[in-house]
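Take this structure, written in structure tokens, and hold onto it; I'll ask about it next.
Only one protein chain is missing from this complex, and each of the others stays in its spot.
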Amino acid sequence: MNARIGHIASNTFREAVRDRVLYNLIAFAVLLSGAAILVGQISIDIEKLVVINLGLTAVSLFGIVIAIFIGIGLVSKEIEKRTLYTVLSRPVRRWEFIVGKFFGLAGTLVVNTFFMAIGVFAALFYVAHKFVRADALILIALYFIVLEFLIICSLALLFSSFSSPLLSAVFAFSLFVIGSFAEDLRGFAGMAHGLTRWLATGAAYLVPNFSAFNVISSIAHEQPVAAQLIWHNTLYALFYAAMALSGAVLIFEHRNLK
Amino acid sequence: MKQRRKTSIVAGACLVFCLAASAVTLHGTDQLRPQGTLEDVLFITSPKVLKRASLGYDGLLADIYWTRVVQYFGFRHHNHSLSYNLLAPLLEITTHLDPHLVVAYQFGASFLAPAPPSGAGQPERAIQLMEYGIQNNPDNWHLYYDLGFVYYMNLKDYKKAADAFARGSKVPNAHPFLRLLAAQMAEHAGEFDTARMMWTATYQNSQDKLIRQNAVEHLRSLRVDEDVTNLQEAVTHFGERMGRLPVSMSELAAAEGLPGVPVDPDRHPYKLMPDGRVEVGVPDDFSFATRGLPPGYKPVTKFHDLQP
Partner (left out) sequence: MPAIEILGFEKTYMVGFWRKRPKCALSPLHLTVRDGEIFGFLGPNGAGKTTTLKLLMGLVFPTAGSARLLGQEWTDPRVKAQIGFLPEQPYFYDHLTAHELLNYYAQLSGVPGKERSRRVEAMLQRVGLPEVKGVQLRKFSKGMLQRVGIAQAILHDPKLVFFDEPMSGLDPMGRREVRDLMEQLKHEGKTVFFSTHILSDAEALCDRVAIIHKGELRGVGAVEDLTSSVQGKVEVIWQGTQVPTSMKALGAECHVTGDTVRAIISESQQDAAIDALRRERLRLISIVPVRTSLEAYFVEKLQRAETTAGRMA
């Protein structure tokens, strides 16, 4: 990989860390240990289920909030504060800047998720006193969550490249919600006719589709995940993120800085 | 400048390619997990829990579940599935999230009660659903009608059906035919007439495409049943008079003074078999017909031009 992209990424990561983003881990730890102790006490035979469901849902939601709130500022804040002037007057191409920012944010989220994952497994051990083979499924769920983050990051970055942080946040969050129901959206489209059907189908394929990424409840019930699904989701996330990044590059490449 | 154009072209190409690739992948994922979220397991089956988890957006969630109901049923039906075990829970969730979604109850009455392959074969769940609907919408006469319909059509419980129709007829602005139906139930006379009236009413009662199509299908089949019954009687009558069976449908028609060879609702002539049985031309076109079918015929349910 191009060295400049790496430098930009690591600076982005450093900025996130210095902005105390990782403090969210404390909130996460409090939430999870509280829940673990509580369900451990009342012992209603679904401790494990609760810990997995709650833990993974929290991993996903915390990460998405972070992805959106950092992502929306990645480009627009630098334009606003004019920190970009001294970066882009160097031999840094604009697309390198976008890609570097993306990897920086994605890296931040991977690190964050890594610590959270440790928390989930610790809580699981606390309530179950042992690990079983099926617990490895949690890793798959975590992997899917990270893939979801990649998509959200790229979208936040895309919006950040042309709109204000507040609007970007609104756009990114709406797309997250719509994306979670994309399968239903495709269902709607399938029931429509004519032009509406075409448009709705197009829209349903254009918005991110998160339904296939959410395996939390199924793995909580120890249902296996098809190996093919892992492949498909990986490819989908990579393609989608690359698409959004290309969009961001296209826009940013033509943008006059303030 | 040149650099910028080059980057733009590459980025544009990458965008188009990745969009296409993501759509293809997504399509593949769909094949991998048909109805993924509903793959015969609903992880949250408790409507109460879902209602709480919807954070107050239960109306929207109800609408989403309603589309899931339609998709689930449509998909299964299209594939001639014999089990609809998620239909009842999905409908229950939908109606708990939005107890005033009348179309969901009507859908339940039409498709929960009948035996597979045309429905889930769970008339008790259908009745539960209808009672829940009536409880929440006591002024909607359609629901009483649908309840009575299930009792009559699927459980053959004339007394309970009459009861439901009578309850409905007391609702303000109720359709007058409810009273009539209540009376007819009591004497359960004229099978065909009652059934035709009921299905016609169902048709007029609902805006839902699947429900209406189902009603049309039943009406067409009823017409066949009635025609075949009448023609069969004519054949018997002919035999008694002439001491032999008619050789062809046209002979029978001439003898009975009919204007031409009798035809089914699709304008296909009825067939007279050598053993004197009357048969419908294309049995597959009348999913719910019970008469005029070749011996050993197994019906294939399908809704014409219905897209799942």
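Order of writing sets the labels: A and B. Residues in every chain begin at 1.
FYI, a contact is a pair of C-beta atoms (placed from the backbone, for glycine too) under 8 Å apart; a residue touches a chain by one contact, two chains touch by 3 or more.
Please read all numbers here as calculations on a predicted model, not as lab measurements.
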I need the residue numbers on chain A that touch the omitted chain, in ascending order. 3-4, 7-8, 11, 14-15, 18-19, 81-93, 254, 256-257
What is the set of chain B residues that contact the non-displayed chain in the whole complex? 1-4
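By our rule, only the chains that are shown with their structure count from here on.
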As the complex stands, chain A meets chain B at residues 93-95, 181, 183-184, 186-188, 190-191, 205-206, 209, 211-212, 217-218, 220-221, 223, 226, 228-229, 232-233, 235-236, 239-240, 242-243, 246-247, 249-250, 253-254
Where on chain B does chain A make contact in their complex? 3-4, 7-8, 11-12, 14-15, 18-19, 21-23, 25-26, 28-30, 32-33, 36-37, 41, 43-44, 64, 67-68, 70-71, 74, 307-308
